[in-house]
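Apart from one protein chain that is not included, each protein chain of the complex appears where it belongs.
Moving on to chain A:
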Amino acid sequence: MLLQQVARGCCQLKQLAAPASLGSTWRHLTAHTYPGELSGGIHLTEEQLGMQALAHDFAREQMLPHAAQWDEQKIFPVEVMREAAKLGFAGLYVPEEYGGSGLGRLDGSLIFEGLSYGDISTAAYLTIHNMVAYVVNKFGSQALKEQHLPQLASLDKLASYCLTEPGSGSDAASLATAAVPVEGGWLLSGSKAFISGAGASDVYLVMARCQGQMLSQQEVDAAAAEGASGSGAGSTVGGGSSSTNGAGGSGSGAITAFLVEKEWPGVSFGASERKMGWRSQPTGTVNLDKVFVPAANMLGQQGSGFRIAMHALDGGRINIAACSVGGAAYCLDYAWQYTSERQQFGQPIGSFQATQFKLADMATGLEASRAMVRGAAVALDEQSPRATLAAAMAKRFATDTCYNVANDALQLLGGYGYLMDHPVERYCRDLRVHSILEGTNEIMRLIIHRQLQRLDYHHLV
C-alpha cells in the first residue's frame, strides 16, 4: 500500500492526509489540522471550528473507510447516515424544537466541506435531504412540520427534491407535472427525472403545475352539475392562462410545491440510473399517476412553488459547492502525500518545479473556491440582496475549479491515478456532476448576469 501506517512515535508530524488505511481505533493518534481551518477571509467561531472538526472526523473515520465499497457496490449507506443524523447532520436548518440543529448556512457549508472529504456522494445526498427539510420548515404548515420534521432530522425519514423532468431541466419553469384540483386536495400526474434518492426516500418535494384553483365541496358539486348538463366547462374553475392566480398557464406562476409520500397510491419509481459517479445514491425517475395529495401537503401558497424551488436552490448550490471544496481538499492532500513519496529520476516527483507549480495552482484554486463558498453562505445567512448572485458565482466557480483540482490530482498520480486502488478517480467521477446539477454552470452564468443587471453592478464587482 502506498501510504504508510503512521507509527505512534511519528504522531507529532502534522500529517496533511489522514491515510485511508487507519481505522477508528487510531483516531487522533495522528495530529492533524483540518483543511480550511485557517482559510482566509472569514474568522470562524470556536463552535464553528468544533463543527468543522466533528464533520471532518466523522467523514474520515466513518465514511472514508467504506466509500469505495459503497461506490463499487452501489450501497446507499442509510445506517451510517443515521449515525450522522444522531450528531445533528440531517436537520441542520431545522429548529431545535423539532429535533434539528438550528444552524446557519456558514455552519452548513463547513459541515458539508468536512463530510465530503470522506465521501462526496453521501455528503451530497445529505445536502439534498437538508434542503427539503429546510423547505418543509420554512413553508409548511404547523401540522405538516410536526408530522415530518422530527423524523427528517433523525433521518428516520429520507427526503428527495423533485423539480427536473425528462422534458425540463435547465428550463425548469416549463415543467409539465400537473396538479388537478379535486375535493380536499390535488391529483398529481407526471414524471420527475434524475431524482437523488428516488425509491429510497420516504418524502418527495414535488413541484407541479396547478390546473386551476383549489376546489371546495360546493365547487365540486357545481362543476359536476355543469358537466352533467353538457356545458362542457369541465371541472376546472378560474383556469386560463393568467399566472397571477396560481392556476394553469405556461409560466412559472402556476407552479406549486407539494410534499408527496412514497406509499401513496400512484407513486412509482423507474429503475435506478447507472451513473458515472454519485453511485452510493440511488438516482431515478419518480412517476406520479393521479396521486392524491391533500391540501395540507401544499407548501407555501398555490403558485409560489417556483420561487420556493429557486430559493431552496440558493442554499443547495452553496452546499454542493461546499461538497466540491471538501472533495478537492482530499484529492490535494492525497496528491501532496503521493508526490512526496513517488520517486522518479532519483528523487521524489514533488521536488520538480512542474509538480510544485501544479500543487500551488491546485491549492490556490481550492482556497479561492472555499472563500467564495463561505462568502456566499454568509450572504445567505445575512439575507443579503446579493445572496443569489453570490451563490451562483460560488457554485459556478467552485464546482469547475474543484473538479480540475481532482483531475490534476489524478494526473499527478500518473497510472496509479487511473486505478480504483486509489480513491482520486472516484472523487473525480463524483465531482464531475457538480457542474451539472442544481442548475448547470451555464444557467449559473445566466443567473449571474441577470443578477448583475438587476442589482447595482458597480456595488458588486
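The working rule: contacts are C-beta pairs under 8 Å (C-beta built on N, C-alpha and C of every residue); 3 or more make two chains touch, one makes a residue touch a chain; residues count from 1.
Note that contacts and distances are computed from a predicted model.
Looking at the choices "WD repeat domain-containing protein 83", "Electron transfer flavoprotein subunit beta", "AP complex subunit sigma" or "Autophagy-related protein 101", the name in the UniProt record of the chain not drawn here is "Electron transfer flavoprotein subunit beta".
Note that of A:Met81, A:Leu103, A:Ile255 or A:Leu299, the residue touching the chain absent from this view is A:Leu103.
Checked against the full complex, the one of A:Asp57, A:Asp408 or A:Glu438 touching the unshown chain is A:Asp57.
Residue-level contact of chain A with the missing chain is found at 8, 11-12, 24-25, 27-29, 31-32, 34, 46-47, 49-51, 53-54, 57-58, 86-89, 92, 96, 101-103, 111.
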